[in-house]
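Here the complex is missing one protein chain, while the rest keep their positions.
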């Protein structure tokens, strides 16, 4: 069991590919995506047709989490509906998710 | 980064609007909803037509979390299929979710 | 409020029934299932027709969590696309989920 | 006897059986929830449109009496269901009221299956019957909840809102209005979608109902033989009453049979949500198992042909 | 006047109204997202196939002028929308450009509703009109985004990719190509699905559009009367322009009316995603409310019959 950070980002569906690109660039090896609906301070959504929110969970080391959060914060936080947070998780055979 | 509580409630779909009302009354500014299926001690569901379970995640301060949990516990726990728990989360620009 | 472990497993849809069997055998009283998509080191999926990933969340005691993780690790980790981790959670009336 | 067999061999009933069988075989077959809800929306809207377009060309006189009979049935059946459940079913007041709400309302799919069975037997129900379905859906629930009275720990106001603005009522009543306002002429363009495809779409829907019923069958053990027997007798009793009332209201043989099936059926769409909200302490395993696990298949297999037989006897005498 | 009433009583418009009403009644009615997206895919592909199979048998000469007019309209309307919004709407450059992108593009559902209204009135649009919808969808968005210029904090490249490979364009253009290549003969087998069922499927889609519009209606208060008025005048102005251009391009009365509805409509499928990506600072509540909350219902109820009237007047004079 390794202690990692579960980084969760919930935001507009249109952000999906951009957020995954950020993950990839930070060397992240995997993620899980679920569809979500949501309300927030901005309440922005391009359209029904583009779909509701997307939630991306990824298990990463603390440093990777912080680096991703910083980039996401700078690039998307001002203009996009997005929330991001981390939770501490004990991961089975977690060393394979360290990058 | 602010440390907040991620409060999660999973319950019958019919509870959806009532639970969101509780959140609103406690001044909560946002939430994320996902559709879920589940099994539990009560195993109650009004009908297929009403849909499966609903999961509501919201990031709030510890006090708000406790206040919501208390109200939810009192009003819904006896008669409804519902589970509620909190997890500690470090939230990016989390001060905006403090209410 | 009781402190429990939220055990999360994300894996191929085909594993669904087997994972729930594991939970049942460990005396677990409830769980929540959501549909997810994902990418990981193995990237394996039997087919579109079998569906995407399944995410199973269950609140259990630390011992139960560890026992389940051990069994899951032995039986499924080598050949199947699966990730498993635990997060600490404060659960409302959580003693009913202790088994 | 032959009518019974013929009824059992219709694709709609067979698809229902396929769903039950798949569940018993532990197959992973399931209709995805959004598809199931999409089908429900389609079926309810189609029924509404059909009833509405019939109302647009029917004379009020023709419809008035059947509509009044429908309201009467909506008051009588929950009362009888409540007392029978209390007395012979040995349920407490809350559970009896919950069950009564289901038997006081109507099962849309039973209505559809009855219509098809009647048609196959060479009869035909009145075109405005779908409008009566909408009329029958709500009052029974309200009457039944009145019985629970102080037992109702849930919110009355929310329950009423739940019934009145629930999607099934909105779609049925909305479809009725649209059908009436637009009239048969303007509806022609949507006929291939809402009419020709209807029976096939119903088949898919029946598979999921079969799966859901299969799930309920396991609960029958806990329900007890007493309730299962009542779940068969109640629709017979209400159904026979319905056939008589339909005949008195001047419906044709086919119409009276379908009316009987409506009155004899138990709702599992509008009622469960309302009951769950108004009577959260009532036991869903009890009312859902009765409505979906016992009465629905009973009516589908046995009730409908019997009601048709009865209607023929009444009208030819 | 009568044409107006007739238009309002079509099932498609009534289903839209049902959606709005359900929202205002706070009903829990909703079309599940996957079903809604499935319906969109179906409608877009069906339109493409129809247009493509018409192109397969049309003479290039016949189509060339209307296509050129369509491109022209795709350049003119975003320019006029931008200046009107800037000047009379008092929006800043970014928001004006965002709104212009929507009015420069085309609303597929308005096109469909117009086609149906025209047909009911005894006219008929040219068979190749759906191909023009595909032509009109993109250029207006690009022209409008050019106005935003340096304001565009988002990525131009991504926005272009978003429009060009967005599912609506891929399905429309893909359907066109398939229809052209396969031709009417080979498409016969898929007609019952893509043609007969079309109007009914559109009705279901309209319910969800009504629900979405109902949600937007609440935002109208924040939008302000000034913008709401512009949201009605703009389609009138563009629509009339479209009718004139269509008539000049040699379209029939019905064709010119539908062309007017296309030009007068505001996109809420292709444009919003592109605008969100290119102009993330623009206010979605503003452009979406205008396009979906004001202009779409306006065109559906009032614009379409007016454009038909205008086309008749022009062509009979």
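All chains are identified by letter, namely A, B, C, D and E, in their written order; residue positions are counted from 1 within each chain.
Everything below uses one rule, namely that a contact is a pair of C-beta atoms (placed from the backbone, for glycine too) under 8 Å apart; a residue touches a chain by one contact, two chains touch by 3 or more.
Quantities reported herein were computed from a predicted structural model and do not represent experimental measurements.
Which shown chains does the hidden chain touch?
Taken over the complete structure, the missing chain's partners among displayed chains are C, D, E.
Of the residues listed, D:101, D:197 or D:262, which one is in contact with the missing chain?
That would be D:197, which touches the missing chain.
Quick one: which of E:166, E:254 or E:272 touches the chain that's been left out?
E:166
Would you write out the residues of chain E that touch the absent chain, in ascending order?
32-35, 37-38, 41-42, 45, 49, 161, 165-167, 170-171, 174, 177-178, 181-183, 186-187, 189-194, 196-197
Residue by residue, what part of chain D touches the chain that was omitted?
These residues touch the chain not displayed: 9-11, 14-15, 18, 21-22, 25-35, 38, 116, 120, 192, 196-201, 203-204, 207.
So which bits of chain C touch the chain we can't see?
12, 14, 18, 35, 44-52, 79-80
In the analysis below, only the chains that are shown with their structure count from here on.
Enter the minimum step count from chain B to chain D; a value of 1 means the two chains touch.
The fewest touching-chain steps linking chain B to chain D number 1.
Chains in contact with chain C and with chain E: which ones?
Joint contacts, listed by label: A.
Based on mean C-alpha positions, I'd like to know which chain lies farthest from chain E.
C
Could you please state the distance in Å, as a whole number, between where the Cα atoms of chain B are centred and where those of chain C are centred?
The mean C-alpha positions of chain B and chain C differ by 21 Å.
If you average the Cα atoms of chain D and of chain E to get two centres, how far apart are those centres in Å?
The answer is 41 Å.
What positions in chain D touch 2 or more of the other chains?
33, 37
Hey, what residues on chain C touch two or more of the other chains?
34-35, 87-88
On the basis of the stated criterion, which chains touch which? Give every pair.
So, checking each combination of chains, I get A-B, A-C, A-E, B-C, B-D, D-E as the touching pairs.
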